[in-house]
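All protein chains of the complex are present and in place, except for one that has been dropped.
So, subunit A:
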Amino acid sequence: MTDATQTAFPAQTPRAEAARDAQGRRDRMLLLIVALLALAAPILLNPFPTASALAQFNAGYPDLMQRFAIYGILAIGFNILFGLTGYLSFGHAAFLGVGSYSAVWMFKLLSMNVIPAILLATVIGGLFALVIGFVSLRRSGIYFSILTLAFAQMCYNLAYSVLTPISNGETGLQLSLSDPRVLDGPSSGSLPVTSLFGAEMREAATITLGGWSWTFSVGYYVCAALLLLAFWLSIRIFRSPFGLMLRAVKSNQNRMAYTGLSARPYTLAAFVISGMYAGLAGGLLASMDPLAGADRMQWTASGEVVLMTILGGAGTLLGPVLGAGVIKYFENIFSKINDAILHQWVAVLPDGLEDAVVAVIHPFVGKGWHLTLGLIFMAVVIFLPGGLVEGARRAGAVVRRRDRNAPSVESDAAARRAAAE
């Protein structure tokens, strides 16, 4: 590093250039790994044979995998706002909700093809974010969070009351046979299903091999493709000058202003982009299951994406996707473990002890999944402020150090730098 100071001008140090190339390579590797994982998810998430007692831990069914991908998109978008600028929005469910309503309206009026639905959902999500962001970003910190929360609750309540003609109130917006669907023509008999140029979202091929059974569905791969697109875009944004400015906003707005930069348009752009991600996620939810209700906009849904992002690691590329996966896994799998299943597992124990063990575990599983998740969340926030991604990095660093057996100062510094990214 010291030789760099002595070179007079070509200031681009070889070391710097190498570091930059390494970052580009790492990013491409990350994208490739995520792509492979997404592609193989139906197999990877079904590690247990169908007949085995552990089969209930299999998450490789289309409905859940779609949720992983969709909430991954939502969390990636949320992270562009929260992870980069530090502005904590408590109203992102509003964009998710309007995305779903827009998509269902597209199915009712235009066509069952998911493309127009997804596009409109993204655009409407962005427009809502523009309006809400324009007002909310006048404040920062807790006041910003409260403003976004207030807006989202307003959307939620309006959907139940005065906006009933658009939202269909408590019943929720659904398809009906009398919908015009101008491109598809009138439907007869049963309700039409969502599709991508003829390929129905619910279409799936099941492959059975040995004791295992894997389901590959069109719907999941549409979601996965969009997840990859969303992930790739977020890498681009993270590495762009725009992303640098967003991190500068988070770091010091005062210096930002006296450096000739206007923070407001940067934060508003980030807010709109993340609103579009949420709109897209809402549109996808409706594309997989064409109905939309106001529940989707409730404050608990806004809180959920905050938890996902922080649990996985705010400000990291992979963290939000990971957090979304963990939370959706708990919600759908962990919540299904009931006492009967617990008894089955500990059946080898003597009866009295068996009951005692089941009684101890009982509050943490089944309906008690919130408790376990809450404990995990607290543990992560307290011991791993960088989220699960930081945990993985630390574990990786420990393994690498053991491998080499002689920790060098340099690798330590590199790890710290990497962790800081």
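The working rule: a residue touches a chain if its C-beta (ideal position, glycine included) is under 8 Å from a C-beta of that chain, and two chains touch if they have at least 3 such contacts; residues count from 1.
By definition in this document, contacts and distances are computed from a predicted model.
Undergrad: Leaving aside the chains on screen, match the unshown one to its UniProt name from "Protocatechuate 3,4-dioxygenase", "Amino acid/amide ABC transporter ATP-binding protein 1 (HAAT family)", "4Fe-4S ferredoxin-type domain-containing protein" or "Urease accessory protein UreG".
TA: "Amino acid/amide ABC transporter ATP-binding protein 1 (HAAT family)"
Undergrad: Of A:L32, A:A199, A:L244 or A:L353, which residue touches the hidden chain?
TA: The one listed residue touching the chain not shown is A:L244.
Undergrad: Residue-wise, where is subunit A in contact with the chain that is not depicted?
TA: Residues in contact with the chain left out: 1-2, 4-5, 9, 11-13, 16, 19-20, 23-24, 236-237, 239-245, 247-248, 250-252, 254-262, 265-266, 269, 273, 417, 420.
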